[in-house]
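Here the complex is missing one protein chain, while the rest keep their positions.
This part shows chain A:
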C-alpha cells in the first residue's frame, strides 16, 4: 500500500524534488531553489486566496528546502494557518513545519499555542496527538508555561483514549526535562504511578519513561512504583511468548517494557519488603536462565531483544551489589559473551564487566577471564572493542595480576591506536606504581613506557618516577644504572633524556665506580643528546652538569669548558644563557663546601597523591578512579615514601575541616596580631548560626578575593587573599574610621585566640595575616569575632571569613569531548547538584564570565552546544584529596532565570559549590 496511491500525493512537490535531484551542480540546485522560493513567495503574497491544498504543498516545499540546509525566512504564518484547518493532512503538515522550524517570534508562538489549545480540547484523539507531538517536538518554555498544567490532567483522565495517554505521558516527560520547575506532579503523583498497572501495554511503555525520570529526581515521592514495577516485570517474564500478542517482538515478550522496568528499579536500592524482593530475585534468575535456553528464532532481532533484557538485568544486579550469587552468575554470563561470535555482544560484555570488577563479590570472578580479555586486546579487529578491553584490564588489575596486565598493556602500546595511547600510558603508569612490590620493576616499566610511547608520556608521568626514585634510596642505584643503559640507544626519546639527566645528576655517583659508567662517560653520554633537545630539556641538562661538578670534581674542567662555549654562554635563549653564566660562575668561585651545600641531593618530596592519578582523573573524569582513592591502605603499603610531617601543627583529624593558622604579619611596622599559631575548628560553633553573623559580605567574596568585607560607621575591614592549590593566605585590614582610638581591640577565630594589639589609633589600620590550609571539603566558613571598646561602649562584630571551598579550585582546560566524557562519568544522582533560580542582577555576558572565572574554574569555550550556556571545569585541591568539578550554567534571558548544574566526584562539593554560586547571579 504505497502512500502515493492514497490520493494525498502532492504532484508539484514530487516534481520539485525530482528537479533538485537532477541538478548537475550545487549552483544549479541553488538556482532551482531560488526560483521555487520566488514562486512560493509570490503565491503567498498574491491577491488570490490560496486553497488549503496549495498552502499545504508550498509549506511542504519550504520544509523540504529547509531540510536541504537552506535558510527559510517566510512561510511561518501560512504554516500556522494550516494548524487551524480541519483537514487532517493540512493540519499535519502545518504541525510538522512548526516542529522543525520553530521560531521564537512571540506573536507566532501565541498563535501556535492557540491552535494547540483548540486541538487539545477538540476531543478528537488524532488531533490531540498531533498537538501533543508538536509540544513535545518544540518543548520550549513558553509551551511548558501554557500546557504543563493541562497535560497531566489529560494523562490521568478516565475518558482519555489510550493513544492520547501515551502521547501525553511522553509530552509531559519532554516538558519536565526542559522546564522541571513548571511541571508540578504533586496531586497527580499516585495516579501516574498507577499507570504501571494499566491494561494497555502501550500506555505502560510510554508512562514508564516518565515515571523513571520523575523517580530519579524525586525517589521518595515515587517509591511506591517499586512494588508495582516488580509485579509487572514478573508477569511479563513469566508469560509465554505469545501471550502479549503485538507486544511480543520476535518471540520476546515486551522487551522495551521489560528493559524500562529494570531501568526504573535501578533508581532505587533493593526492595526492603521481603516478598517483593523475593519476587524480583526470581525474575532476575528467570532472565539469567532464559539466556541458557536455545533461541526460539535464529533472527538477530530475537537475540538482540533477549540480550537487551539480560544486560539490563545484569545492570540491576550490579547496581544492587548485594546478591553474591546473582553477581557471580552475571559474571559467568558475561564471560560467555566475551567469546561470542557477535562483536556487539563482546563489546557490551567488556563494558559491563568493567563495572562488575569493582564489586568485592565479583572481582575474583571477573579476574578468571583475564586471558580472554588479553586476547581481545590483541586480536579484536574493531578499535572500539579493543578500547573496552583495555578499560576492563585496568579495572580488573590487582596485586596478583598486575605484572601480567602491565606487560600486556605495554606490548599493546607498541601497536595501539594513536587516539588511545595517552590514556593507556597513564593507566600503565598508575598500575605500575600502585602495585609495585619491588621498585626495580616500577622503574623498568616507566622507562619502557618512555621508550615505547615517549610522545604520549606526559610530564606527570616522568615527574612521578623521579619523585619515587628520590624518595626511595633502595632503588636509586638501580635507576641510575637502568637509565644509563637506556640512554645508550642511538635514538632515545627526549623524555628519556630528561629522566636520565635528572637521575644521573642526583645519583650518577652510585654507578660511577664502574669504569664503563665513569663520570666522564656519563657526562659525554648526556651531552651527546644535548643538541637534539628542546630548550626546557637543555636547561635541565645544564642543571645536571652543575650537579656533576659537585658529585665528580674531576669533571669540572670539561663541564666548565662546555658552559663557557659560545653556544651556551651566548645562547639566544635567556634561560639557557642565564643558567650557563650562573653555573659557570658558581663553579668557579664557590668553595667546595658551599658547592656541596647548594647542590646537595634533593630532599625527599612530601607524600602526596600521585599527580598521574590526577591527570587520568582529568582525562577520564573524577568518577572513574574513585576506587583507587579509597584504596589508601594498599597504596600505603607499596609506594608511599617516608612521610615526613611538613607542619608542626598537625590538625586534629576528627574535627578539623579547615586548618587555619594565623601568623604574625611580616613587617613590624603595624601593630602585630601576635604570633598566633592555632588550629581552629571550622565546624561552626553555636555562634556561627546566631543571628548576629553578618552574611552579606561573605557571599560577595565567592567570586572575588579582594575588597571590603565589612564596614560600619566605626570600622572598615578590608580583605586581600590569595590561593594556590590547597593553601591560601588572607590579609585582614582593620581600619579605624574615627578619630578616637579603639581599645581592647581583639579578634577571635571561632575559638579564642590571643588578643591582637589592643589599641587601634584613630585613623590607623592594623593588619592581620591568616594562613589557610584546606584539609578536606567543607561547608561552614570560619567565624571571625571582633570586639573592641569605642568610647565607653563595647562593640561586638561577628563575621564569616570569606573562605569558601571554591577558593581551592585549580582551573582545568579541556576539549569538548573530554568534558562530555567526564560529565557522563559523574552521572550518579548524588554527584549532581542543580538549582534553578531567578536572576537577581543583570544577565550581562561579560559580567557572567568574570564571575565564573572568579569562581576559580576554567571557562570552557565551544563546549556546550548552545552558545548561550557556560561550562566550566576545575579541580578542588584539598589536603585529603582532589575533587574534579564540572559546571554548567544555562541562562534564559527571556525568563530571567538560570539553571545551574554542578557535577563532582563528591556530593557535598557539588552541593556546596552549587549553593554558593547560585547566590552570585
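By our rule, a contact is a pair of C-beta atoms (placed from the backbone, for glycine too) under 8 Å apart; a residue touches a chain by one contact, two chains touch by 3 or more; residues count from 1.
Everything that follows uses one rule, which is that contacts and distances are computed from a predicted model.
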| item | value |
| --- | --- |
| Chain left out of the displayed complex - its UniProt protein name, from "Non-structural maintenance of chromosomes element 1 homolog", "AP-1 complex subunit gamma", "Non-muscle cofilin 1-like" or "WD repeat and FYVE domain containing 1" | "WD repeat and FYVE domain containing 1" |
| Listed residues A:332, A:821, A:834 or A:908, member touching the removed chain | A:821 |
| Selected from A:79, A:109, A:170 or A:883 as touching the chain missing from the view | A:170 |
| Of A:160, A:307 or A:509, the one touching the omitted chain in the full complex | A:307 |
| Of A:279, A:346, A:615 or A:879, the one touching the omitted chain in the full complex | A:346 |
| Residues belonging to chain A that touch the chain removed from view | 1-15, 17, 20-26, 28-29, 53, 60, 63-64, 67-69, 87-89, 92-93, 96, 126, 129, 132-133, 136, 139-140, 163, 166-167, 170-171, 173-174, 177-178, 201-202, 205-206, 209, 245-247, 249, 254-257, 259-260, 263, 266, 301, 304-305, 307-308, 311-312, 343-344, 346-348, 381-382, 384-385, 387, 816-817, 820-821, 823-824, 827, 865-867 |
